[in-house]
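Next up is a structure, given as structure tokens.
With one protein chain removed, the remaining protein chains of the complex are shown where they sit.
Labels for the chains are A and B, by order of writing; each one numbers its residues from 1.
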Amino acid sequence: MRALLRALPWLYLALLYAFIFLPVVVLVLFSFQDGRLPVPPFQGPTLRWYGEVLSDSRLMAALGNSFLVALGSSALSVLLGFLAACGLARYRLPGSALLRGVLIAPMTVSYLIIALGLLSTLNAAGLPLSLWSVGAGHVVINLPLCFAIIYASMGGHQVSMERAARDLGAPEWKVMWLVTAPMLMPALLAAFFLSVTFSWDEFIIAFLLSRFDVTLPVEIWSLLRSGLSPRTNAIGSLVFLVSVALLLVLEATVFRKAGRR
Amino acid sequence: MTAPVSVRGVSRFYGEAAALADVSLEIAAGEFIVLLGPSGCGKTTLLSILGGFVSPSAGQVFIGGRDMDGLPPAKRPTTTMFQDYALFPHMSLIDNVGFGLRMRGQPRRARDARAMECLEMVGLATSAKRRPHELSGGQRQRVALARALAVDPDVLLLDEPLGALDLGLRRQMQEELKAIQKRVGTTFIHVTHDQEEAMAIADRIVVMNAGKVEDFATPAEIYLRPRSLFSAGFMGECNFLSARVEGPAGQGALALSGPAGPLTLPEAAFIGPAPAPGTRVTLCIRPEHLGPGPGGIPLGQGRIERLAFLGAHTRAVVSGATGPLIVALPQNSTAREGDSIALRAAPEALVALPAAGD
Partner (left out) sequence: MSGRIEQRERRRAWGLVLPALGWTGLFFLLPFAVMVVTSFARREGREIVLAWSLQNYVDFVEKSFLLRGLVVSLEITALVVVISVLLAYPLAWIIAERVPARWQRTALILAVLPFWTSYVVRSYAWVLLLSRNGVVNDTLLSLGLVSEPLEMASTRFATVTGFVHFFVMLLTLTIYANLVQLAPNLRRAAADLGANGWQTFRHVILPLTRPGIMVGAFLTFVLCIGDYITPQILGGNNELVLPQVIMLQLGRRADFPMAAALSLVLMAVVTLVYIAVARWMKMERT
């Protein structure tokens, strides 16, 4: 009885891990399915579906688009968030609480609503949908995040270093570029990579605001309409692999370093 | 390089409160000036105004004869050594020290050479490639000094740079600061609340309180002939006795009625013109100028309440007719607690100031 009680937590742990990993395991396993359907029984491994995915020009184009949008919108979000954080953390502005509130506000609104609003506005203005509109939408959702992360990491201890740089003759943009930004590097990187992850995986804005050039989640979505296929498993597994690799690199560099300091 | 600094009628208000009220100072080129006062006295505000981080609400600042109005820190011939050193953590020492020259567009070779020269001056040339976090507090402080001096400022502003160091290191750094200042000849303006530090390094001390300048003179003058009660009290232990001016006593002396009976003081003991009869004054007597004699102005008898041997002298708390007095007895004194001693003040070291409230 006591032994059972002691084992209970480990049993629960194992069960939950199984629940959490079940979809991923099935996804990856049946991406190697030598058959037309990704369901049991498993019919021996093949790399055929990976070959098909990698030679599918539409998927690869979508992959490229996703990278472009993710990197571009994240870079812009970090830049805008960094500048705003400098302005609001370093100087006293009238109504700064209100300004912060406005900058954070998009975080509290569902992506669907942000996408709808942008869609109506672009329609009303007669502007065409493109990767640019998707990128603009992704900056809207990532800017609050970047601003919040960077603003929170701007402590008072950097203020005197910025004063020192100014005192030694640095113009304002050089103070930010040579002193503030390098000191905030962990926060800037965290904000950037988090933004990349969100943008990379975002569906509804990309779905509603794009027309001919689409991002990867939208392309995968249209694959789903044709039913279950090991091809979808393969592309899903590839995306997972890339994300996990990115995560491990981050863990080994940025966060480990930040934790040690 | 070096330059004189002229502060003319500078005030700074935060809302209704005045952090600085009508401060004027004339500082000669190459002087080592210490701004001394308790926290909140306005000394750091004054330093920030000189450095260009805060603009004055009224008044003007001239450095080397140039009006500094509206000039940002970068455009002023001043550099500041900050309280927390403010070294750039992501740069090596040589890059830290060379930063100012880099901002002035100097090529790497030239600025590295100059930075090395400055690091050498503070004895850290061998650590040039290290990062600030690898250094001890004293070493960081030296790097901050080297960095501020590398751009060859006319005036160096030091914002309590020794505050974070322990006592022994602080004394040693005081010596070094003084020596380096002599060598480079730059005007140093140094903020501290430590009276001993001020006396150890300053050519002249500015004693500040509540946004005003209380005194501005050499350490010896301020100690021996303070111009205000605050200044007298802040510069070290001091006994204050109240007295009343009775009238002239001939030979350039004045008769007073003191707490222990009548006494006569030379006119030179009064700061400013000799006061009219009937004026209340406060006599300031340093503990080492008070003792059993022989000679001096008699201040009655007292009983030794407590004794403490402090090395250079023995500090005695004596209760007299005027309440407790602090007396510095010589090292070899044989007095014991409970003894009764005569109290006499050395006339040449006695200062009479207008009584508080006048």
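Please note the rule applied: a contact is a pair of C-beta atoms (placed from the backbone, for glycine too) under 8 Å apart; a residue touches a chain by one contact, two chains touch by 3 or more.
From a predicted model like this one, the values you see are computed outputs, not experimental measurements.
A.B. asks: Quick one: say which of A:53, A:140, A:154 or A:168 touches the chain that got left out.
C.D. replies: Final answer for the missing-chain contact: A:140.
A.B. asks: Spell out the interface residues on subunit B facing the chain that's missing from view.
C.D. replies: 13, 52-57, 69-70, 72
A.B. asks: Against the chain that's been left off, what residues of subunit A make contact? List them.
C.D. replies: Against the left-out chain, subunit A lists 9-10, 12-13, 16-17, 19-24, 26-27, 30, 37-41, 80-81, 83-84, 86-88, 90-93, 99, 102-103, 105-106, 108-114, 116-121, 123-124, 136-137, 139-140, 143, 147, 172, 197, 201, 203-204, 208, 216-217, 220-221, 224, 228, 232-233, 235-236, 239-240, 243-244, 247, 251.
Keep in mind that, in the parts below, only the chains that are shown with their structure count from here on.
A.B. asks: Determine the centre-to-centre distance between subunit A and subunit B, using the mean Cα coordinates as centres, and give it in whole Å.
C.D. replies: Between these chains, centre-to-centre, one finds 57 Å.
A.B. asks: Contact residues on subunit B for subunit A in the complex?
C.D. replies: Contacts found on subunit B: 51-53, 72-75, 78-80, 82-84, 86-90, 99-100, 103-104, 147-148, 151.
A.B. asks: Note which residues of subunit A are touching subunit B in the complex, please.
C.D. replies: Residues in contact with subunit B: 157, 160-161, 163-171, 174, 178-179, 182-183, 185.
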